[in-house]
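Okay, so here's the structure we're looking at.
All protein chains but one are shown at their positions in the complex.
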Amino acid sequence: MSERIIDPAAKGWATSWYEASARARIDGLLDAGSFREVVGPEQRRMSPHLPLFDLPRAFDDGMIVGPGRLDGKPVLVAAQEGRFMGGAFGEVHGAKLVGLLRAALVLKPDAVLILFDTGGVRLQEANAGETAIAEVMRAITQVREAGMPVIGLIGGRAGAYGGGGLIAGTCSRLVVSEGGRISVSGPEVIETNKGAEEFDSRDRALVWRTMGGKHRRLTGGADAYADDTLAAFRRAALDMIERAPAFDLATLEAEQARLEQRLTHFGDCRDATEIWARLGVNDPEAVPALTTAAFDTLLASLGETTHDAR
Amino acid sequence: MEKLTFRHTTQRALAGAKAQAITGVVASGNLEVLLERALPATECTVEIETPIRGYGEVWAAVVADFVARAQPGGLRITINDGGARPDTVSLRLLQGARLMEV
Partner (left out) sequence: MSGWHRERAARDARIEAGRAHAAGKVVTAAGVVALLEAILQPGDRVCLEGDNQKQADCLARGLSQCDPGRVHDLHMVQSGIVLAEHLDIFEQGIAKRLDYSYSGPQGGRIARMLYGGQIELGAVHTYLELFARYFVDLTPNVALIAGVSADLDGNLYTGPNTEDTPTVVEATAFKNGVVVAQVNEIVERVPRVDIPGDRIDFVVEADKPFYVEPLFTRDPAAMTETQILMAMMAIKGIYAEYGIRRLNHGIGFGTAAIELLLPTYAERLGLKGQIATHWALNPHPTLIPAIESGWVKQVHCFGSEVGMDRSIRERSDIFFTGADGSLRSNRAFCQTAGLYACDLFIGSTLQIDLAGHSSTVTQNRVAGFGGAPNMGSDPHGRRHPSDTWMKAGREAQVAGDPALMRGRKLVVQIVETFGEGLVPAFVERLDALELARKIGLELAPVMVYADDVTHIVTEEGIANLLLCRTADEREQAIRGVAGYTEIGRGRDRAMVERLRQRGIVRRPEDLGIEPLDADRSLLAARSIKDLVHWSGGLYEPPAKFRNW
């Protein structure tokens, strides 16, 4: 007779967002039992393209969507499974996200939450994937224009790269953790095109300085920094819904101005540590090693870095 | 892709009333298992789609052992395999059965 030695129902031990599956993230993020998956795995709406390449398919094509509640508020949620095809956008995957955003215009939730974990477009379904990415960006602007914030949560293994990075750029607010990364071109692509001297993709400390969560938060490329736990992302998402900007001309003009300023202030910097020094960080080299608490203290001491420009 | 289907009869239906459950991820060395309470009480089917050809006998043995152990009567089980090892397959099937017993 074997005794159970762990109690999966026990709360308290913090579950890593980075390690969690897309479904586990939704489960930890939303109010218990409130999520109703739409076009779920039992529908078997799978990729029509992958079998041509002898590649295995996923029942939900790596995109999980549906309504739920966040602290009682009605929200729509989309989560990418980063371990399936690197979370990349395929035809069905992309269509589900587009569909969710269009549904927001009808259902009018308090917010739409997108849990990014993607390397970009799925090469095997490139045309459909890229089309979907463009449709998502357009749909996000429509949702924001209708007054609903779109909050991006980024903290998975794949990060938010390629088209995912572009979509993140259209969100109202972004929450990022230390392990999360946001960019368009990936490290290997930069190295292949510009050489290892310019960017050594194997130097992971460099990759995270350039694209990682702490750097994005420090420069305002992300608006909130969360510890790598489901609980921390939940708190941050709730906070960001309250603080989403209006989607109007004033916001866009302010965004433009801040991006121009960022270029002026930091355009000649060769490394993120130089940027951080100019931001007023006393010991830039120590930033990657800072604990969440220490990093939060640093952010507070630097003053308001949240703004609308990414 | 290789498609395999196994049909079994069990002595009893799987406990619980859960209609469906899913476990695992389609990634290298892993697999996704969808379980649906969709069949008569003492029937069980396991359908597999896998990119690794030629392991039919191994799949048959793994499935047979799982059925004998978990008695998953009434379940339609569908698997998308990413090249998982047999013990990982057993583990996911048992995890899935447990999720369905709630």
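Which chain is which? They are A and B, in the order written, and residues in each are numbered from 1.
By our rule, a residue touches a chain if its C-beta (ideal position, glycine included) is under 8 Å from a C-beta of that chain, and two chains touch if they have at least 3 such contacts.
Treat the numbers as computed from the prediction; the structure is a model and nothing was measured.
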Identified contact with the non-displayed chain, of A:F59, A:F84, A:F116 or A:W208: A:W208
Missing-partner contacts on subunit A, residue numbers: 1-6, 13, 16, 18-19, 178-179, 202-205, 208, 212, 214, 288-289
Residue ranges of subunit B at the interface with the undisplayed chain: 29, 52, 55, 57-58, 61-62, 83, 85-88, 91, 94-95, 98
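In the analysis below, only the chains that are shown with their structure count from here on.
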Centre-of-Cα separation between subunit B and subunit A, whole angstrom: 33
Subunit A-touching residues of subunit B, taken from the complex the two chains share: 1, 20, 22, 25-27, 30, 32, 34, 36, 49-51, 78, 80-83
Residue ranges of subunit A in contact with subunit B within the complex: 21, 23, 41-42, 51, 54-59, 62, 81, 83-84
